[in-house]
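In this view, the complex is presented without one of its protein chains, the others remaining in place.
Then we have subunit A:
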Amino acid sequence: MRVFDPHIHMTSRTTDDYARMYAAGVRALTEPAFWLGQPRTSVGSFCDYFDGLLGWERFRAAQYGIRHHCTIALNPKEANDPRCVEVLDVLPRYLAKDGVVAVGEVGFDSMTDDEEKVFVRQLDLAGEHDLPVLVHTPHRDKAAGTRRTLELVAASGLPPERVLVDHLNETTVGMVADSGCWMGFSIYPDTKMDEHRMVRILADRGLDRMIVNSAADWGHSDPLKTIATGRAMLGHGFTDDDVDRVLWQNPVAFYGQSGRLLLDDEGAGIETGPSATFEGNSVLRGQRPSGQEE
């Protein structure tokens, strides 16, 4: 089983997670920019975070045989803080970089006017930078938030096939399916969606435009939930090819629209040898992780 986890916050995870993910079959991932639990209070904090997603985190993943991509945006939660809104001015510099495969996570948290303004502006940025969009749907009032999200996407003029609407469940999947956008599902240990419900949705609706992620972060979450979903699919009678389609081909097709995936060694420009360092730092402490191909 080869896996592209299309939504995982590795900044909040350990190198042990990278090793376990590699051993289980994860070979590539996308880390969306989001909030960090502790609110940021200045644009500088965002810039350092974006720099980390593009620099240190990509390097750290490569040391464990995993290709790291990211999406860049002002997240919905912090879009409400006037101290953070100026981050919109620096986004174009980051959206131009290699390995940035979408604008995201954008969308709604509490459905405020400020959130909507920032969301719409960032849909425009996606058009200007020729990037797909990763949309977060709210935890509260999800159905109404998803409906409004789809109205704004339609009004933006972006082709729906360049938009992934994430964190869906049984109550929101239908309207996204009808919109032509990609459908994302975050498989969590307790909340949102579990792998068995996911399999039922796949059995009902087919595999077209379906994306499954672990969305693992600093909360109670599991970076191997993509794998668990693959196993549940096989248990239900889906084929290896079906699993590959959902866990690899679909995310590659969606993010591949950016033209900036780093899946081949030639284009990646990342050192992965045992002596590789990032700003002089190595995560390996002189040892190659077991299971890494050479």
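Criterion: a contact is a pair of C-beta atoms (placed from the backbone, for glycine too) under 8 Å apart; a residue touches a chain by one contact, two chains touch by 3 or more; residues count from 1.
In the analysis below, contacts and distances are computed from a predicted model.
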item	value
Listed names "Two-component response regulator", "Sugar phosphate isomerase", "Urea ABC transporter permease subunit UrtB" or "Sarcosine oxidase subunit beta", with the criterion being the UniProt name of the chain not displayed	"Sugar phosphate isomerase"
Contact partner of the left-out chain, one of A:Arg2, A:Arg83 or A:Lys97	A:Lys97
Option from A:Ala33, A:Leu54 or A:Val176 whose C-beta touches the chain left out	A:Leu54
Interface residues of subunit A (partner: the chain not displayed)	47, 51, 54-55, 90, 92-98, 129, 259-260, 267, 269, 271, 277-281, 286
